[in-house]
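Note that this complex is displayed minus one protein chain, with the remaining chains in position.
Note that the chains take the letters A, B and C in the order they are written out, and that residue 1 is the start of every chain.
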Amino acid sequence: MADTAVTAAELTTFFRREFPQSRGIVEKVGGQSATMRLPVGDGDLRPGGTISGPTLMLVADSALYAAILSEIGLVALAVTTNLNINFLRKPAAGKDIIGVCKLIKLGKLLAVGEVAIYSDGDDQPVAHATGTYAIPPQR
Amino acid sequence: MADTAVTAAELTTFFRREFPQSRGIVEKVGGQSATMRLPVGDGDLRPGGTISGPTLMLVADSALYAAILSEIGLVALAVTTNLNINFLRKPAAGKDIIGVCKLIKLGKLLAVGEVAIYSDGDDQPVAHATGTYAIPPQR
Amino acid sequence: MADTAVTAAELTTFFRREFPQSRGIVEKVGGQSATMRLPVGDGDLRPGGTISGPTLMLVADSALYAAILSEIGLVALAVTTNLNINFLRKPAAGKDIIGVCKLIKLGKLLAVGEVAIYSDGDDQPVAHATGTYAIPPQR
Partner (left out) sequence: MADTAVTAAELTTFFRREFPQSRGIVEKVGGQSATMRLPVGDGDLRPGGTISGPTLMLVADSALYAAILSEIGLVALAVTTNLNINFLRKPAAGKDIIGVCKLIKLGKLLAVGEVAIYSDGDDQPVAHATGTYAIPPQR
């Protein structure tokens, strides 16, 4: 799939254009995986000095999308069909959130991946997600 | 549990204070259920005239939290442990998102609920979620 | 879809032929829903007088399959792509397990349903599942 492969920088640009509200940076892609960094803002915080669950879900969904697009090319119409997330530990309020996605299936119609989500600098995941995207048939 | 029951208005105020970034309005609570309305802003949109997945996840998580708090009182420390969401139909871009949660278990340590998520005015759900909250032991 | 609609008895017969190990009885179908009864045997029990989790998962998966086939006809090749189950209460050891499935999406490629699972005679669910089937394109 060398001719559809996409760089991390191209993916970040694509996310910015297609999802102006996205603040994520695609740090690394390749080998059916992607690493996404989300700089945390005030809107992501919860009382008690932690990060809100929906922010972690956003990172999970984005990292999965980045991993898929890095393989199939910049197809804006791939859509999430299922996301399951387990919240494991309290994320640190002052740290970026890092999502590391590995695809476990890249089929013609469905792609499935798992995402480990970290507070930057900590190697114990704060959350873990699996998700499925439906891929448009005509690619 | 009459003495811990909380009104929809009290819950909306609580959400605003504890989660300044939350824009949801608790419209109705009672009988282990809650209805949450999210006025959709530009930050919730995706290209193609639809609502982003993470916005739907936010509604699912909030509606579940509202249903639980309406039963156990305003306990800020209940935390989501698991959320599973299926995306079913494309939400309309110009409509509020409505989440209707029914608790299916309200235990001492864990509460589980399901949430049907709608575009305002449409009776076919755009997404369906189930989620679990861990309830702090000392309540 | 009147010409593909299938009766509960036809579904039970189909299950018996296609899945000889299945012991479930389709009690009712119609309106994108299905009720499945599983007579519980020794192999389903766990110590402490309860029913094993995998038996409840079997009921969830079967009830969902029955609901889908009752709408699209007896298509042996529909396959589960995702199942999420929450275990809520301890099932009674001596009671049949009843799964009540309602479809929440019946698309061309994917069908999604939710299943409430009961011990026969009790109206509090012992488990709740949501699942997705991929439907073969050429039907």
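Everything that follows uses one rule, which is that contacts are C-beta pairs under 8 Å (C-beta built on N, C-alpha and C of every residue); 3 or more make two chains touch, one makes a residue touch a chain.
Bear in mind the structure is a predicted one, so any value in this text is a computation, not a measurement.
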| message | From the list C:6, C:26, C:57 or C:117, pick the residue that touches the absent chain. | response | C:57
| task | From the listed residues C:12, C:33, C:84 or C:119, report the one that touches the chain absent from this view. | result | C:84
| Listed residues A:24, A:54, A:91 or A:125, member touching the removed chain | A:125
| field | Candidates B:75, B:93 or B:110 - the one touching the absent chain | value | B:110
| query | In terms of residues, what is the contact footprint of the unshown chain on subunit C? | reply | 18-21, 42-48, 52-54, 57-58, 61, 76-77, 79-87
| remark: In the full complex, subunit A touches the hidden chain through residues 84, 86, 88-89, 104-105, 112, 114, 116, 125, 128, 130, 132
| task | Could I get the residues of subunit B that touch the absent chain, sorted low to high? | result | 81-82, 84, 109-110, 132, 134
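In this section, only the chains that are shown with their structure count from here on.
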| task | Going by C-alpha centroids, which chain is farthest from subunit C? Tell me that one. | result | A
| task | Starting from the mean Cα coordinates of subunit A and subunit C, work out the distance between those two points in Å. | result | 33
| Geometric centre distance via CA averages, subunit B-subunit A, whole Å | 23
| said: Can you pull out the residues of subunit B that are in contact with at least two other chains? | reply: 84, 86
